[in-house]
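The complex appears here without one of its protein chains, the remainder shown in place.
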Amino acid sequence: MRRQIPLLITLIVGAVLIIAAFIPRAPFGRLGENFSLYFDIIAVFAFLLGGGNLVRIHGARLVRGVGMAVTEAKKGGGAWPLRFVIEFPFLAFGGLKDRRGRDWFFSLITLLGFFAMLAAGLLKLGNPSGWQGNVTAPEGMFQDFYDSMFNPLQATMYALLAFFVASASYRAFRAKSAEATILLVTAFIILLGRTPAGAYVTAWMPESLSFLTVPNLANWVMAIPNLAGQRAIIIGIALGVIAMSLRVIIGIERTYLGSDEK
Amino acid sequence: MTNGVNKTFLEKMQAIDRRVIFLFIGLAVALPLLFHVVFTEKITPIVGAIYDRVENLPEGSKVLISFDYSPSTVPEIQPMVDAVLRHCAARKVKIYIMGLWATGQNIADETISRVLKPEFPAYQYGEDYVNLGYKSGNQGLINVILTDLKKMYTTDVHGTAIDSIPMMAPIRNLRNFDLILSFGGGFPGMKEWVLFAGDPGRIPVAGGVTAVSAPQLYPYYPSQLLGLMGGIKGAAEYESEVIRHYSRFENSSHPGIDMMGPQAVAHIVIILFIVVGNVAYFLTRRREAEND
Partner (left out) sequence: MTEQTVERRAIWYLLGFLAVVLAFVLSMALKGFTQQGFYVTLGAFLTLSILSFLYKDNIFYKMAEHLFVGVSAAYWMVMGFWSVMVPNLIGKIHPPAVKPFMPAIASQPASYWYLIPAVLGIMLLWRLMPKGAWIARWALAFIVGTTAGLNFIRYMASDLLGQINSSMVPLVVIQNGSLDIMTTISNLVLFLGVFCGLIYFFFSKEHKGVFGVGSKIGIWILMVTFGAGFGYTVMARISLLVGRFRFLFDDWLGLLK
């Protein structure tokens, strides 16, 4: 029962959606549309699952860490709350011997951020239209939190990659073989050709050789050889997706069901 | 002796502290930005195809703009969106906004209040533009609204019933749009729009993506994808073209063009790093071979 029914669900849903593409008539057309609609709605429960998991993990870590920190503070004798305050930097930032309790302060930050954002969003705090307003209204606190926390944090984390890509290029990008040289030369053409610098580098070229200017070369590389390689990859991936979808639908591929232990 | 000193230098070059490289990159970006280094841009055919399509849309055409990105890619994508929105509004087309990404809704609201409202005061909400907001489901959402948009969108972001919004009256599904523009760079995004809307519904799809995704989307152009803006370069090209044809936008912000200065300098610095890294590597190898 624990495996057969899920396999049956996958088979029916997958098969109906495929049949609906070839026979878009009742009952398949309508069924296919509804399955897709239900899928859209179930997808949102994954967000709740993510939030729930986060609270569970960080909540446990916080409780465990605070417990250990208090025990540590009590060891010194005297008034332990005072010791807790004095030794806070030690107790909060990695000073605890037991690894399992070490990051309790960071878990606290996670949970504070989580509940602040959740309250601002669910209660639509500061929203000019109250509960009936648009949750992302520019005047609302949810949007303010988004702008001042979510936005800079996510954007900067990705911006860090600029530094790492430069460092990696310096260290690892070596023209050791013919293949690596092709890769390197193409990268140079694109890096130059996709900025105004490329035009300046080959501005001296006569009109008859304009196809050899860096910007035009970059355009050609993107539109022909890059396209060819990407197309080969796309076709390869498509074959993989088609095969995997079929394996899932007919029940050969079952890894998504996990083990039987639980 | 000299050889030994040189060898040490080469070794040092190879084992240079990564923070030195970080500093160079930081300066390569910061200085041109502070000194406002700006270049002119020339439109490429793949971006020009989008511009021409929007330019030739009759007044009142229905354009769906999907905000499929998050703050992580805003610097690349937002300039494209601003330029396209201005172009669409100048062409007096009806703009329908939605998002496959939740963050798209926040960004759309911000864009509307920063670009559409102040620059196009005559543009009326519900008559000329509407924000349908975010819905979950990724490709599943596109699959549903391809046949029936109102199955998922019962209200707009303000909670107004979809049937009471005047510009929604002629819209039953995605096939009623004259053009779909997706802006994003990950999953779900442009590829899903091509696969699940453009191809099965025979609806023109175009838009802009991050530079990381752009090469992967070239194979769809031009048969399955009308046009493509790739990264900040694509944005700068579109901005330039809009300014060239519409003098009223000369004083509007054009972050794409502004960003191309630091971009060019940083690219050159990275090229130099690769060259220096290779020279140091090959010289070291040659020395080692000679010593052996």
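Descriptive notes on the structure:
Order as written gives the chain letters A and B; numbering starts at 1 within each chain.
Throughout what follows, a contact is a pair of C-beta atoms (placed from the backbone, for glycine too) under 8 Å apart; a residue touches a chain by one contact, two chains touch by 3 or more.
Worth saying up front: this structure is predicted, and the values here are computed from it rather than measured.
Hidden chain, full complex: it touches shown chains A, B.
Only one of the listed residues, B:224, B:252 or B:284, touches the absent chain: B:224.
Of the options B:143, B:182 or B:240, the residue whose C-beta touches the omitted chain is B:143. Residue-wise, the contact with the chain that is not shown comes from B:134, picked out of B:134, B:183 or B:281.
Contact with the undisplayed chain is limited, among B:184, B:208, B:227 or B:262, to B:262.
Even with one chain removed from view, chain B keeps its contact list with that chain: residues 19, 22, 25, 29-30, 33-34, 36, 72-76, 102-103, 105, 133-136, 139-140, 143, 152, 154-155, 159-161, 164, 185, 194-196, 199-200, 210-212, 214-216, 219, 223-224, 230-233, 255, 258-259, 262-263, 266-267, 270.
Criterion: only the chains that are shown with their structure count from here on.
In the complex of the two chains, the chain B residues touching chain A come out as 16, 18, 21-22, 24-26, 29, 39-42, 44-46, 70-75, 103, 105-106, 109-110, 113, 133, 135-138, 140-141, 143-144, 147-148, 151-152, 157-159, 215-216, 218-219, 231, 233, 260, 263-264, 266-271, 273-274, 276-278, 281. Residue ranges on chain A touching chain B, taken from their complex, read 33, 36-37, 39-41, 43-44, 47, 129, 132-138, 143, 146-147, 150-152, 154-155, 157-158, 162-163, 165-167, 169-171, 173-175, 184, 187-188, 191-192, 194-197, 199, 215, 219, 222-223, 226-227, 230-231, 233-234.
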